[in-house]
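Omission of a single protein chain aside, the complex is shown with its protein chains in their original locations.
Let's look at subunit A:
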Amino acid sequence: MATATYPPPPPYYKLYKQYSQDPDSAPEPPPPVQGPYVLYGANYTTDDVLPGLEEQGVRQLYPEGPNIDFKKELRSLNRELQLHMLELADVLVERPSQYARRVEDISLIFKNLHHLLNSLRPHQARATLIHILELQIERRKQAVEDIRRRREEAQRLLKDALGTLDGT
């Protein structure tokens, strides 16, 4: 079985021959990509935001608004989910051929649930940032206090030493 060698490295390295003597003689690295790009045939975007449910073609069951009461919506979606599962059980007993619609409803509820949970993540990120800032402020205050205390103690020691020197 023939084994292939690795492909050769890209030939750009020849441009950097004089880099250690003159850093400006070689080309700059390319700037970061902006906007959507294509990688191995798939489209990716540089703007990392959670795509809305409507864009994915999924009906949104919870009411949209600037501030969503997450706890209430999550709980009501949970109740709806259980109700739908009871409906599915009933349908399987009485009209087994109509399961498809019910199963679709249940999967729709699950997609809504996961989308709600995903949209909680930015909130969590901001809360983490607030927490980290508070911790940092606390540490800095502690450091200021420590330095002040040490300085006062050093002053006191020097004064004592001066007193002993004068005393002799």
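As a convention for this text, a contact is a pair of C-beta atoms (placed from the backbone, for glycine too) under 8 Å apart; a residue touches a chain by one contact, two chains touch by 3 or more; residues count from 1.
Everything below uses one rule, namely that contacts and distances are computed from a predicted model.
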Inset, instruction - Could you tell me which of "glutathione transferase", "Two-component response regulator", "Mediator of RNA polymerase II transcription subunit 21" or "CASP-like protein" is the UniProt name of the chain missing from the displayed complex? - result: "Mediator of RNA polymerase II transcription subunit 21"
Legend entry - Given A:Ala26, A:Val58 or A:Ile106, the one touching the chain that is not displayed: A:Ile106
Inset, instruction - For the chain that's not shown, point to the residue among A:Leu15, A:Val33, A:Leu50 or A:Ile137 touching it. - result: A:Ile137
Legend entry - Where the missing chain touches subunit A, by residue: 66-67, 70-71, 74-75, 78, 81-82, 85, 88-89, 92, 106, 110, 113-114, 117, 120-124, 126-127, 129-130, 133-134, 136-137, 140-141, 143-144, 147-148, 150-151, 154, 158, 165
